[in-house]
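Note that one protein chain is taken out, while the other chains of the complex remain in position.
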Amino acid sequence: MQQYNSLTPELIAELEKITPGRVVVEEKINPDYGRDEMPIYGQRIPSATIDVLSTEEVSGIMKLCYDNNIPVTTRGAGTGLVGGCVPILGGVVICTARMTNILRWDDDQFAVYTQPGVLLQDLKAAALQRGLMYPPDPGQKLGTIGGNVSTNAGGMRAIKYGTTKDYVRGMTVVMPNGEIMKLGKNVIKTSMGYNLTQLITGAEGTLGVITELTMKLIKAPKFEISVMAPFSTLAPALDAVPAIFKSFRPTALEFFEREILILSEEYVGKKVWPREVEGEPVQAYLLLIFDGDSMDEIEPHLERITDFLLEAGAMDVMIADTPNKIQDIWSVRSVFLDAIFESHKLYDENDVVVPIYKIREYVEFFVKEAEQYDFDVCYLGHAGDGNLHIFGVSNTMEEEEFKRQIDLWMWAMYDKAKELDGELTGEHGIGFGKIAFYEDYVGMPVIELQQAIKKTFDPKMILNPGKVVFRSEGVQLPGDNNRPNRGKVDER
Amino acid sequence: MNILVCVKQVPNTQEISIDPETNTLIREGVESIVNLYDGYALEAAARLKDTDKDIKIYVLCMGPPQAETALRECLSLSADVAYLATDRAFAGSDTLATSLILSQSIKWIEGHEGIKFDAIFCGKQAIDGDTAQVGPQIAEALGLPQVTYGYTCECKGDELHILKETEEGKELVAVKFPCLATFTKPSFEPRMVSAKRRFAAKKMEIKHITAEDLEGIDRTKIGLKGSPTRVKKSFVPQARKSGTIFRGEEQEQSARELAKLLVENGLIVSIGEGG
Partner (left out) sequence: MATTKDLWVFIETNSNGTPKNVGLELLNPGRRLADEQGGKLVAVVIAQDVSIAAKAAGDYGADCVLTVEGPEYENYSTDAYTAVFAYLIKKHEPLTLMIGATGNGRDLAPRISCRVETGLTADCTELSIDEQTGCIAWTRPAFGGNIMATILCTQHTPQMGTVRPGVFKRPQLVPREAEIIKESFAFDPNDIRTRVVEVLAEVTEKVDLEGAEIIVSGGRGLGDAVGFNLIRSFAKSIGATVGSSRAAVEAGWIAHAHQVGQTGKAVSPRIYIACGISGAAQHLAGMSSSETVIAINSDPDAMIFSIADYGVVGDLYKILPILQEEFRSKLTV
């Protein structure tokens, strides 16, 4: 078992030398530094938190902690959903959220050099001012770019533009022993050995601390139009999805249901979306984005997609082509998570990915499955890439019973996702909350291979311990208690 | 029943900024939109039409030929017929001259279509000029009663009942047809554009009204020259100067120093309940 030391006053004094005035300990620690947005996976106040400002500071902290066996957990804005930045073994929390400088723009090779604490919304806005776009588009725009890279955030535009990993060109990483590595270059191609930038992307801060990033940008499309189609039932909406790609190239294709829309509209205090069409209630919506460099390029698609959607059973088709309308409809879409969290005491979620032609089967499965439980279900999804967001929520259940029922439901859902050739998570990661399911999902040979990689990077296992591929001993994980009876997963 | 909605095409003022070098408005790249409040007026008309299919919605805009885009947006939302009052002679009109042109255009449309408008709806103000004058001035020019700052409205027999904003809260005001009402932001957003309507709107004819058409209009009372007011100058408001800003790392210390300064300088003089 890994042995860690506690943070002594002497070590705190050493840290204070590295980051004067920014080492926060004991009751002065902001409790937010001990959690992310999914508190059901546990919270823990670390021994110290440090808002770092530079690579050198991070290097100094890591070296000190490495030499003294102190666990270190890195966090950005703390908007994760799987407990990835929660310091479950205590120790030091490094927060990069104040490393908010955009360092340099490369307007010729379309890239930006940035510190990791820049918020996604700020990076996008700054790029747009230069006529450039950072395409990955997770719903949560208040996360940091460092956090986005660490979870390989996906978002709504993945079908046309890919996910965060497709935009990482280079990074400066501080290794667990304090060594500073500069990986990758601002070029389009590379064929040099193992691709370490891609390995660290999505590693959830378990392999190194990202302190600088080179992110690819693209020329921003000049026009964007949103197309929205209400349906009286969900099934035809989902059935339409695969066919859409045979004839169209949308930038985003989302689906969601009536309940979640109403929650969100109440949350933002706006009524934008139609809830009924000619007296008939709307149950589900498809939302598409088309973009391009001229309206002439987009316009022909609009008439065709309209006919297509009506043919597919849409009650109506609406088009938002003015900035205000686009802002209105997306302001509702972008707060779905907040609206769900705000209106429920207990919530848990997953973000499985299934092939797009199996979304309907999957949805019908987990809805049916949930009927035996006491919690409510709401869900939405990136219909275009099969990445779903499925929530179990309750305002009335006891927490322990809620967790027990959710565990059972999660196991069933992950089993089904595997059966349908899907993935366990599309963009939220494994963190702490999904380790037990992940082990089972990929099997121990894959886990062990990944553990070997982890050990190579972090032989003393001090960086974000107890996450992703290593469970820490004696710590209860979500899913452990209610594991389906299929024999032991493996010896550990 | 016939309702006419007056709309204006305006630059999206939310996007306008000042060029710090030249101290002038940067208009480049700022798109033109239908004035938000006119959108609310149109939505109010559309909601009446939702309950009574016999209602016909006309839209009228004064502006350059490019303002057709704004009218097409209205057609794709809910309007049935669109008119554009466009003529070089109209350019530079202030609110009084504009209201004269619009009121004459309204009369012309009534003659041309062989109808009478039961109600004229306007936005409470345009977001570029923010004057809130043209609506009441049209009402005066046409001798109609007016209700301003409406949220929503409904038809009750020969009356229009308008829920309106007041300084104290809200009031329900009744006015007999024909009348003019101006609208502010209600608790909902205007409907979305139906794709089918949008495609149809692209092909619809937008009739132009020129100064020539408005036979009775006094040419000395329109355009830049006919306007009683004129802009003498425009300038970027003088920026206030920045004072004592604590930018140190020690926020807590900064806050304490600020509190001390505010009390010493006699700015905060008492502390009450909850303090």
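Chains here go by letter, A and B, matching the order in which they are written, and residues are numbered from 1 within each.
To be clear about the criterion, contacts are C-beta pairs under 8 Å (C-beta built on N, C-alpha and C of every residue); 3 or more make two chains touch, one makes a residue touch a chain.
The shown structure was predicted, so the numbers you read here are calculated from the model rather than taken from an experiment.
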Contact partner of the left-out chain, one of B:Asp54, B:Glu215 or B:Glu252: B:Glu252
Touch with the omitted chain, as defined above, among B:Glu31, B:Asp50 or B:Asp130: B:Asp130
Residues from subunit B at the interface with the omitted partner, ascending: 11, 13-14, 16-18, 25, 94-96, 99, 127-137, 139-141, 145-149, 161, 163, 165-176, 179, 185, 227-237, 239-248, 251-252, 254-256, 258-263, 267-275
Residues from subunit A at the interface with the omitted partner, ascending: 267-270, 331
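The rule is simple: only the chains that are shown with their structure count from here on.
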In the complex, subunit A residues that touch subunit B: 21-22, 227-228, 270-274, 302-303, 306, 316-325, 328-329
Subunit A-touching residues of subunit B, taken from the complex the two chains share: 12, 15, 31, 33-34, 36, 73, 76, 187-189, 191-196, 198-199, 249-250
